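Left out: one protein chain. Kept in place: all the others.
The first chain written gets the first letter, and so on, giving A, B and C; residue counts start at 1 in each chain.
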Amino acid sequence: MKKIMNKPEQAVDEMVQGIVSAGCGQLKNIPETGVIYRSELPKDKVALVSGGGSGHEPTHAGFVGDGILAAAVCGSVFTSPTPDQIYEAIKQVDQGKGVFLVIKNYSGDVMNFEMAKDLAEADGIRVESVVVDDDIAVEDSTYTEGKRGVAGTVFVHKILGAEAARGTTIDEMKAVADRIVPNIKTLGVALKAATVPEVGKPGFELGDTEIEFGVGIHGEPGYRRESLKTSRELAEEIVSKLKNAFQWSEGEHYAVLVNGLGATPLMEQYIFWQDAEKLLKKDGLLIDFIKVGSLTTSLDMEGLSLTLCKLEDARWLENLKWETHTLAW
Amino acid sequence: MKKIMNKPEQAVDEMVQGIVSAGCGQLKNIPETGVIYRSELPKDKVALVSGGGSGHEPTHAGFVGDGILAAAVCGSVFTSPTPDQIYEAIKQVDQGKGVFLVIKNYSGDVMNFEMAKDLAEADGIRVESVVVDDDIAVEDSTYTEGKRGVAGTVFVHKILGAEAARGTTIDEMKAVADRIVPNIKTLGVALKAATVPEVGKPGFELGDTEIEFGVGIHGEPGYRRESLKTSRELAEEIVSKLKNAFQWSEGEHYAVLVNGLGATPLMEQYIFWQDAEKLLKKDGLLIDFIKVGSLTTSLDMEGLSLTLCKLEDARWLENLKWETHTLAW
Amino acid sequence: MVDKIKKWLELFAAQLHEKKTYLSELDSAIGDGDHGNNMARGADFLLKSLDQSGDTSAVFKNAAMALLSKVGGASGPLYGSALLALSKKAGETDDRSEWIAAGAEAIAHRGKSEAGDKTMLDVWLPVQKALADGTLTHEKIDAFVAETKSLKAKKGRASYLGDRSVGHIDPGAQSSGYLFHAFLEAGADHA
Partner (left out) sequence: MVDKIKKWLELFAAQLHEKKTYLSELDSAIGDGDHGNNMARGADFLLKSLDQSGDTSAVFKNAAMALLSKVGGASGPLYGSALLALSKKAGETDDRSEWIAAGAEAIAHRGKSEAGDKTMLDVWLPVQKALADGTLTHEKIDAFVAETKSLKAKKGRASYLGDRSVGHIDPGAQSSGYLFHAFLEAGADHA
């Protein structure tokens, strides 16, 4: 394992210090909690909080700032933060209008965030939440955990963050959240698995010409292993799966995120987007918003994911374009 | 070689299409030239143009937008664009106030940009330029090519771009450029070399525990190969070399760029910054501006560079903070 | 009695440290490769929690809080909730099978999981039964852990793998196996 680090156990704490410093005064952290929050919070507005395991940078801390998150909670690498970490964040950012939690659909995250919610509610803080499950690689079924939350979570942050900035109430935010989440779908492909620092070797091994469709962002293996394909073929597989999930029709409006998984250069992401866009245009979709970049990563995983968000409401597009100042949007 | 691509020869053209599309109307390109420019240019202002080989994304096209570049010229991978490509860009963006070229110090880039300048001047277009040579890995000496231009170029773009937006004349811009460049210094370290698509294998081979100090951004080998170090030790080597180059004193103001070389995750960049910052603070430097991210990459190279810019003029800091809307700043 | 309980948790913590790499390897195959690290991180704080004085209930409660606030992931709240349930039950009865039943129920409740989902519950439930029957042995514990191999995961990260989860031991089942080996070894299975 070749990484720029000191001790793996210290990686998250040191990273948090680096992020806060890079915020140049806009960010603070609560010592020993992995919580990064805005130094100046707008009064009388709902505070949006997200978090999860570390290793997905710039998700989540890179989105703390005006118009997006009030705080991010950084757990250990690929491990949900604990209830007390999340609880500290909630207490820190509540401005009397309640705290809204964005949770990705993993047992660990759901359980820890729910326990934190219970703790905060016992203090009389109003807490609402939404569980994001955008990854269509995993079939939704009553027999499994349901779909995972992956890169599409970034759109949830941005849209709800703008709502919070607009002064929307927590109940209205909950209604928006419940409408957005089913409209966001993601599918990813990996060329190389991630290496967790404390483990020291990749989560799974791919041969020199193997790729894996449907991987998660925690080194979880995907649904199918195949031989290396061209960008065009990857786009065909991924777009056709998304098409099937959305059952889209000509003239519908979408936002797009091409998300690098950590070690894949922007050049490859743009090439892929160029191929994917052709397919979306052929179907007559209207792409109103496009973001290409490594926003929800999986440490040094090679690969990318494609997220589509159906813009059912023109206000969502306004929210995506809402002016912000954060490290990473 | 495992890359998301179609044919390597088409990579740059396809990437350009992807970038222009991601600009959502803000960007256009001149077909078959690799030139990406702003769809709407402010009248009566100097137009800032940069460019070079591709493979450094988001440099340069990611900085085309209000307050930074008017156009970027994308050459083949790691290869300077040709005079006619650059000439097309100059003609496209000139608004009657002249065109300012930012050139990185490589024979190829200097020669091609100079020839383009000659062509444009023959058309009566006023052209000025600056050659950036921030890489202190290469000793400056009359017997060599001089120092290379690397990640520090991003600061030159940002500071001069803000000057252009302010309406500064081309002569004043030249004066600013000549003052900034000697105040920007960079040093990098690689953990893995880049693989050029048309070559198909890494530019140099590093063993499982080897790193190389002083690498360039085109796969050029560096000045010393050593065994893997901790982030703290890397910071010590790099900061001490920068200290020696600047001969800094307590109380001086600096801007910082921690630049990932392409495949190095943000987590490692932030950890490194946390270590580097401690050393800079120990020397009493005042860090007024911090940027951490993969801004000037070398395809899939692993590693990072540290750039310091001595803020001799408070206006440079204002320029760095100048509001912009580009894909990557 | 409280000494046996402390001994139990000490032995468990020691085992978590020793088997850290193995647990993470099991988790790499069907999860995200961190179960060993998560539990080892918790083990340190579990040990520290034992320094605090108190009765059996208090020992369980302190241990629960240590795991809840240091492990994270899925296993933190699950082990934490289970130990909280043990803490409560230990105040009511000395019947070990009732303790374990309460723990298992807490896991099922917190994880919305049931028998056969290929989780730690598939060790807690049969251990509880054997304990009630007076037939719990080290061999049986190993057998319960091994039996998770043939199951298809329906909860936790392994569930995303579908059929590909079959053929691997569940990491949480394995760490629970260590918990119950320590239980027998410390003689904590009887008052």
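Just a few scattered comments:
The rule is short, and it goes like this: a contact is a pair of C-beta atoms (placed from the backbone, for glycine too) under 8 Å apart; a residue touches a chain by one contact, two chains touch by 3 or more.
Note that the coordinates shown come from a computational prediction; the quantities given were computed from them, not determined experimentally.
Remark: the absent chain touches shown chains B in the intact complex. Which of B:D13, B:E163, B:E220 or B:D300 touches the hidden chain is settled by the complete complex: it is B:E220.
Residue-wise, the contact with the chain that is not shown comes from B:M115, picked out of B:M1, B:M115, B:A175 or B:A245.
When the omitted chain is restored, the residue from B:R38, B:R148 or B:K174 that touches it is B:R148. Across the entire complex, the residue among B:S21, B:S50 or B:T82 in touch with the chain not shown is B:T82. Contact between chain B and the unshown chain involves residues 53, 75-85, 106-108, 111-112, 115, 137-139, 143-145, 148, 196, 198-199, 203-204, 216, 218-221, 223.
Heads up, the rule we're going with is that only the chains that are shown with their structure count from here on.
Think of each touching pair as a link: the shortest run of links from chain B to chain C has 2 of them. When every chain is reduced to the mean of its C-alpha atoms, the one closest to the centre of the whole protein set is A. Averaged C-alpha coordinates put the centre of chain B at 53 Å from the centre of chain C.
Chain A and chain B, compared by their mean Cα positions, are separated by 29 Å.
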